[in-house]
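Pasting a structure here, questions to come.
As you look at this complex, bear in mind that one protein chain is not there, while each of the others sits in place.
Chain lettering (A and B) follows the sequence in which the chains are written, and residue indices restart at 1 in each chain.
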Amino acid sequence: MLTEYVSAVLLVAGAIFYLAGTIGLLRFPDVYTRLHALTKADNLGLGLIVIGLSLQASSFAAAGKLFLIWLLVLLAGASVSHLVARAALHKGVHLWKR
Amino acid sequence: MQTLYFALALFLLLNLFAGMWRILKGPTAADRMLAAQLFGTTSVGVLLLLAQASANTVLHDVALVFSLLAALTSVAFVRRAWLSKE
Partner (left out) sequence: MEALALLQDVFDILLGFGLLWLAWLALFSLDLFRSIVSFISFGLLMAIIWVRLDAPDVALAEAAIGAGLTGALFLAAFAKLQPASVNGKGSSINPQKQSSRKQLLRWLPALIMLWIASGLTIAILALPPHATGLTSEVTSNLTASGVSNPVTAVLLNFRGYDTLLEIVVLLLALLAVWSIGSSVPSIESEPGPVLDTLSRLLVPILIMVSAYLLWVGAHAPGGAFQAGAVLGAAGVLLVLSGWKLYPGLEGFPLRLVLTAGSITFVVIAILTMLVSGTFMQFPPAQASILILILEMVATLSIGVTLAALFIGSPPTDIKKL
């Protein structure tokens, strides 16, 4: 019963981070800042959801697959944001100034 | 619990739709591509929640393929499409 509550709290927390990522994508002023929404908020949201779900996983193998999925998403997010930021800088997309 | 899974999946889906606005607006091509990348991460979350709700572990394989190919389009974009544009 306790694991169910912990899992539910983690899942809701994950969803809140997803919301933060979406708000970031919509509200941040330029490409470079919007990258944060993708690489930090959403990946953390997915991580919390993965932890929450793996608490209820039927076996270690199932939980391991969930963590593998998270690691792959982290890898993709980190590499892509680096590549996009570098290409944007290379192309001369202006940095946002207050 | 099942209701919670579906409620959260629905919540993530709404996030995904909000991200569509970025695809519409841009302004640069990179912004649109980022939105698509965010779609991928969000869809993985949705799939995992749906898998738990329906107790169907096959969906983990679908999420696995999503996460594996998440980087592919963005890398193709950076390496091919964007540098030649404009």
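Methods note: a residue touches a chain if its C-beta (ideal position, glycine included) is under 8 Å from a C-beta of that chain, and two chains touch if they have at least 3 such contacts.
The structure presented is a predicted model; accordingly, all values stated were derived computationally and were not measured.
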Contact with the hidden chain only, please: which chain A residues? 72, 75, 79, 82-83, 86
Hidden partner interface residues of chain B, rising order: 2-3, 6-7, 9-10, 13-14, 16-17, 20, 23-24, 26, 29, 32-33, 35-36, 39-40, 43, 46-47, 50, 56, 58-59, 61-62, 64-66, 68-69, 71-73, 75-77, 79-81, 83-85
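The definition used in the following text is that only the chains that are shown with their structure count from here on.
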For chain A versus chain B, what separation do you get between their C-alpha means, in angstrom? 11
Chain A touches which residues of chain B in the complex? 1, 4-5, 8, 11-12, 15, 18-19, 21-22, 28, 30-31, 33-35, 37-38, 40-42, 44-45, 48-49, 52, 57, 60, 63-64, 67-68, 70-71, 74-75, 77-79, 82-83
Touching residues on chain A, where the partner in the complex is chain B: 4, 8, 11-12, 14-15, 18-19, 21-22, 25-26, 31, 34-35, 37-38, 42-43, 45-46, 49-50, 53, 56, 62, 65-66, 68-70, 72-73, 75-77, 79-80, 83-84, 86-88, 90-91, 93
